[in-house]
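Removed: one protein chain of the complex. Kept in place: all other protein chains.
Moving on, here comes chain A:
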Amino acid sequence: MSILTPTRGTHVVYSINPVAKLAAAFVLSFTLVLSIDWVSASVALVLEGILFLWAGLSARQFFLRTLPVWVAAPAAAVTTVLYGRPAGATYFQLYLIHVTDGSFELALATLLRVLAIGLPAVVLFVTIDPTDLADGLAQVLHLPSRFVLGGLAGLRLVGLFLDDWRSLQLARRARGVGDSGRIRRFFSQGFALLVLSIRRGSKLATAMEARGFGSTIERTYARESRFGWREAVLIALAALVALVAVTVSVSTGTWNFIGSAS
């Protein structure tokens, strides 16, 4: 398995157009960054938690893939506890550190929010196949095929870069310059990799050009990127989660636009 051939399954979520997944993730994130309150975030999180049952991932896959989010959320919360805007009773103060009732509340809201935005984004992206995404971007969103396909083909080189990096490392040792400082070696090797990757890139570009890429002929697409009711349902679900979260939050009076005083 590599970047280009992600987990595939028979689950319906795998066949949903990646553009719809992007849109769904965007709807959720955009709504949830508008406010920092714990109510909207926790409502969204609960609803998302139910929807994750249809995400096409096993529990193990789910926690492995979303691990970075589970690490990032508490880290953001701790920082907020220590440095968040002070309000209410003070528990501890040292230089810039100011732990208060307000910073605790803010921290909880931050924790929930990072989860509520991060988890669905990761879950939706894990099941995106880059080739399908490129098809969607070009056919549904009508982005220029030059950029979309150029990027897609370039992505394939990433695997080669890893091999190149390993070879460069061995070659440096073999040539007697592998004893110098780690940092210095890293940068010189990084530069060598850059040179190699530019060469690989230009070779790839020539090969693509030789296959008629970038000519004036209007391009057709071998794979149709469909946008049907399933895609609409996914986006509608995301919008519904966002709407319920905002409604509950506003009606309980906890909704606060970012930047407005609490």
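Everything that follows uses one rule, which is that a residue touches a chain if its C-beta (ideal position, glycine included) is under 8 Å from a C-beta of that chain, and two chains touch if they have at least 3 such contacts; residues count from 1.
In this text, contacts and distances are computed from a predicted model.
S.K.: Looking at what's absent rather than what's present, what does UniProt name the missing chain, "ABC transporter ATP-binding protein", "2Fe-2S iron-sulfur cluster protein", "Multiple sugar transport system permease protein" or "ATP synthase subunit b"?
M.R.: The correct option from "ABC transporter ATP-binding protein", "2Fe-2S iron-sulfur cluster protein", "Multiple sugar transport system permease protein" or "ATP synthase subunit b" is "ABC transporter ATP-binding protein", the UniProt name of the unshown chain.
S.K.: Where the complex has a chain not shown, which of A:Val122, A:Leu168 or A:Leu234 is the residue touching it?
M.R.: A:Leu168
S.K.: Of the residues A:Arg85, A:Arg184 or A:Lys203, which one touches the chain left out of the display?
M.R.: A:Lys203
S.K.: Just one of A:Ala73, A:Ala107, A:Leu137 or A:Leu152 touches the chain that is missing; which is it?
M.R.: With A:Ala73, A:Ala107, A:Leu137 or A:Leu152 as choices, the missing chain is touched by A:Leu152.
S.K.: Among A:Gln61, A:Thr131 or A:Thr254, which one is in touch with the chain left out?
M.R.: A:Thr131
S.K.: Residue by residue, what part of chain A touches the chain that was omitted?
M.R.: Considering the whole complex, chain A reaches the absent chain at 2, 4-5, 129-131, 149, 152-153, 156, 159-160, 164, 166-168, 170-179, 188, 192, 195-196, 199-200, 203-204, 206-215, 217-224.
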